[in-house]
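Written out below as structure tokens is the structure these notes cover.
The complex is shown incomplete by one protein chain, all other protein chains being positioned as in the whole.
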Amino acid sequence: MQLTNKRLEWDQFLEIRREILNSWPTGQEVDLEEAIAYQSKIPDNRRFAKKLETAKQEGITLAQPRAGVALVNEHIELLRYLETEGEADLLPTTIDSYTRQNRYNEAQAGIDESRSVGRSMLNGFPAVNHGVVACRQVVESVISPVQVRHGTPDARLLTEISLAGGFTAYEGGGISYNIPYAKDVPLERSIRDWQYADRLVGYYEERGISINREPFGPLTGTLVPPCISHSIAILEALLAAEQGVKSLTLGYGQCGNLTQDVAAIRSLEELADEYLSRFGYQDTVVTTVFHQWMGGFPQDESKAFGVISWGAATAALAKATKVIVKTPHEAMGIPTKEANASGIKATKQILNMLKDQPLMQSQELTEEKELIKAETRAILEKLLEFGEGDIAVGTVRGFQAGVIDVPFAPSRYNAGKLLPARDYYGAVRLLDFGNLPFGEDIKEIHREKIAQRGKTEGREPSFQMVIDDIYAIGKGMLVGKVR
Amino acid sequence: MQLTNKRLEWDQFLEIRREILNSWPTGQEVDLEEAIAYQSKIPDNRRFAKKLETAKQEGITLAQPRAGVALVNEHIELLRYLETEGEADLLPTTIDSYTRQNRYNEAQAGIDESRSVGRSMLNGFPAVNHGVVACRQVVESVISPVQVRHGTPDARLLTEISLAGGFTAYEGGGISYNIPYAKDVPLERSIRDWQYADRLVGYYEERGISINREPFGPLTGTLVPPCISHSIAILEALLAAEQGVKSLTLGYGQCGNLTQDVAAIRSLEELADEYLSRFGYQDTVVTTVFHQWMGGFPQDESKAFGVISWGAATAALAKATKVIVKTPHEAMGIPTKEANASGIKATKQILNMLKDQPLMQSQELTEEKELIKAETRAILEKLLEFGEGDIAVGTVRGFQAGVIDVPFAPSRYNAGKLLPARDYYGAVRLLDFGNLPFGEDIKEIHREKIAQRGKTEGREPSFQMVIDDIYAIGKGMLVGKVR
Amino acid sequence: MVEEKKQLTLVLGVIGADVHAVGNRILEYAFTEAGFKVVNIGVMASQEEFINAAVETNANAILVSSLYGHGEIDCRGLREKAVEAGIGDIKLYVGGNLVVGKQDWQAVEKKFLAMGFDRAYPPGTMPQEAIDDLLMDFGFVQKC
Partner (left out) sequence: MVEEKKQLTLVLGVIGADVHAVGNRILEYAFTEAGFKVVNIGVMASQEEFINAAVETNANAILVSSLYGHGEIDCRGLREKAVEAGIGDIKLYVGGNLVVGKQDWQAVEKKFLAMGFDRAYPPGTMPQEAIDDLLMDFGFVQKC
């Protein structure tokens, strides 16, 4: 079966579907008509897409934590706590690592051991093992809309169970849940598997049920230049829209420089609208998600509050539709529910205080936006060229050729030739462009900005600079400057 | 003796001095020559003025907490903790409220009771009662420079003891430590008493010992428009410079709107340079201090971290020379040392992360700066006119006439006719101008901006709007909007 | 009912060496708006000033604010002074940041009630709460 960016034929979809639902016993619980009847009873105020759309119209930013534990009752308790004490606007259900690798037997062992030792032995909620009824218990036990967040290259069964289970939003994508999350899953396979997930969402949409879809924005979370994550977000938006997805939330992970971060969020929305409209997807609604700092955190909780708060402030100033919240326990591993709630409360305080600030405007911001747009367009146009107009084909070929390339990704299907580094002001630039299809004008901007930093530090730009930048936040700085 | 902005005659100074040093037994410990010999041995790296000047050159922001307890050893322990665990760049010694009112007998009772109950019964360090030797113990026990912070209308004895005690910076001023801190101290008296304090600092300067002086910027800390605090900061800068003060740190309390706050810090430094140079004080060094939110705080500590962090971010983006740090216990009263250190650590994390951001630039920022400058100049020029060129005389007459007026001040020498309120974007504007000498052009800007807010809330601007704004931050908002 | 409330006279002030004026202004505004007669003696008010103002105006209640942590020292003996002045049964309310440092509120409240206060309020109390309590303590039925 040749990969192409075309809507999956229904027969073909059903054929795959039979196989998928048979791959684990809980697959048998899914009855599509019954699921649609169930979802259609969930009112607008508890639907993810609707709440995001309203926030976008009001120009406010919603706060959403990450959270998931092994057992159903404990997971419900956790979400309720984050909703009431934490004042979360949107809720998550983070899936455990075994489920992400389709290792349901090991997930089951984790569930059993969690029951016997009385604490969660899994780093998330194993939704496939728990099945449809348990998922419905979860979403019914809270007032806010709940999204499934994971990191699964082949998420077809999880998608079936999640949607039948009443979740109204779903993270992931064929590129963003492969390249940073796997070592040797071919892109053709993950894109095709995510076409299935998107087709299912598209079918729900056809039946009048809005399901929000969110490509995973931050990728490897380490010095990813906006043009890279923007390109992938837009590729996945186009792939999803082709399958009938209507509500898209595109993401970006905080780099740390205010101007670049605001420019990134604003340009992401504008670029997405541009490409979706160009390819004829007129009725999709694009919202944005800003991820608080995804790199290493300070061990100290007060300092972690500082990092969290700066992320919240940037999200508010960029007027992102939602912000994904870190916790003061970030450096220590999986947080307690109290620490999780603390992160949300600090974030909400800032979001509320800053909701009245006007949108930033300056010459620098405009220039940064235009640069990001020019870079992203250069990549996307080259991929379209590679795919002879087919963006799915172009994506696979483009990754092979390294014209789209994610820094520090584990996948062998990623060229891994880029070298990002911060400029003097902390914005992420490129020291080595690998095979990115940038013109000399763009390259010259990067070279100049990195040279400016090199000059003030009295050293030639090199990989040592990249290393210093990666270590910087752990040392309380943004730029790994030599002074 | 007629008040005038002229350097105190030395004979006159010495005459007052005898009386002052006799007013409480510890005054006898002060020997000016011995004090100068002591101060001259304090190296540059432990001098406040030097550290501020270096920070200004490097474009970085230093963090300073507030702290003070009744007993010497406990106070030393507190400062050491804030220096090592809290990573404070600059240290304080906050003076208790009885000492601020020259009520040394009551301060003594507080010391005695603190000893017997084993916890501080005073809200600060009673430096006068403890005397010169104890103060030297304090400054010698830490590495960072230490400033005395208080709120004393007549601080002459405290100044003598503080400087002989080895402190290298001193907060206060004849207006900023009277109008917000006293009920019925005449301005003539407090200005004259602070001329004495400034003259003493000036004398140390003549002997080659640099002592930093800081007028108290935030005043009542409640919806004070920048032009009001700027006018008073510049008045006190001129009064201090005339007495020979060379190192001046001018302050401003966070209002909450980013553009207004950055514009305030930048315009404060520019205006001060303008007026100091105009009156011939060429060799003064002006640095700035940004006070994190001085109004009501949320009870919840995580939310308080949000408020603190936003203050830290604004200070860094405004490139203030130092920031005065709040604590997550702010809503509960005087903090534990752990809470105090937490506030500094969150602040420092943000200052370090943001030190590389470029100075903000935008049309809005330029306009806001120009507005603040026009307002401040209008007030200062009217005061000069009232004083027939003498700024001390002009200040007294100006307060009488209400052409300079501090919102919510307790002093009966303050007109108290201003009504500030936030505009739609959270910037502090004026609802009632009292007798401020603003032209119609300035007034129209305020009226328009407040009308814009009133319209979106569907209510006429009124005192209820002011009350809503005062409570807003405690409720997690900046603007007390009715929605 | 508005008529009846107007007959209640409140002495309002900030005790000791405390100069926190903002809350005092808001309380004056809120109590006045609520229909009480407010005698505001302002900031830095001594115990004597509270008692004298209450005697002179024949007040029904004294409302003491303390925001700077010295409330424990400053408020001690106020009930006794009221008794000496012949107004021993006047209602005494107190509120604010009453002690130095973070302490358990129940303990702080107990301390102030033991000192002879009828009600004590923790930091962050909204004026409406005290207004409601006043109406209740003086037997006015609330319309809610």
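Just so it is clear, A, B and C label the chains in written order, and each chain counts residues from 1 on its own.
Quick note on the criterion: contacts are C-beta pairs under 8 Å (C-beta built on N, C-alpha and C of every residue); 3 or more make two chains touch, one makes a residue touch a chain.
Here the structure is a predicted model, which is why all the values come from computation and not from measurement.
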(message) For the chain that was dropped from the view, give me its touching partners among the shown chains.
(response) A
(message) Among A:143, A:467 or A:482, exactly one should touch the missing chain; which is it?
(response) A:467
(message) One chain is left out of this view; which of A:220, A:267 or A:321 touches it in the full complex?
(response) A:220
(message) Touch as defined at the start, partner being the missing chain; which of A:104, A:177, A:290 or A:408 qualifies?
(response) A:408
(message) Counting contacts across the full complex, list the positions on subunit A that touch the omitted chain.
(response) 181-183, 220, 222, 408-410, 412, 416, 462-464, 466-467, 470-471, 474
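Everything below uses one rule, namely that only the chains that are shown with their structure count from here on.
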(message) Taking the touch definition from the header, please name the shape of the chain graph: line, ring, star, complete or other.
(response) line
(message) As a quick test, compute the distance in whole Å between the mean CA positions of subunit A and subunit B.
(response) 45
(request) Determine the centre-to-centre distance between subunit B and subunit C, using the mean Cα coordinates as centres, and give it in whole Å. (result) 30
(message) Taking the mean of the CA coordinates per chain, how far is subunit A from subunit C in Å?
(response) 54
(request) Could you check subunit A for residues that touch two or more other chains and list them? (result) none
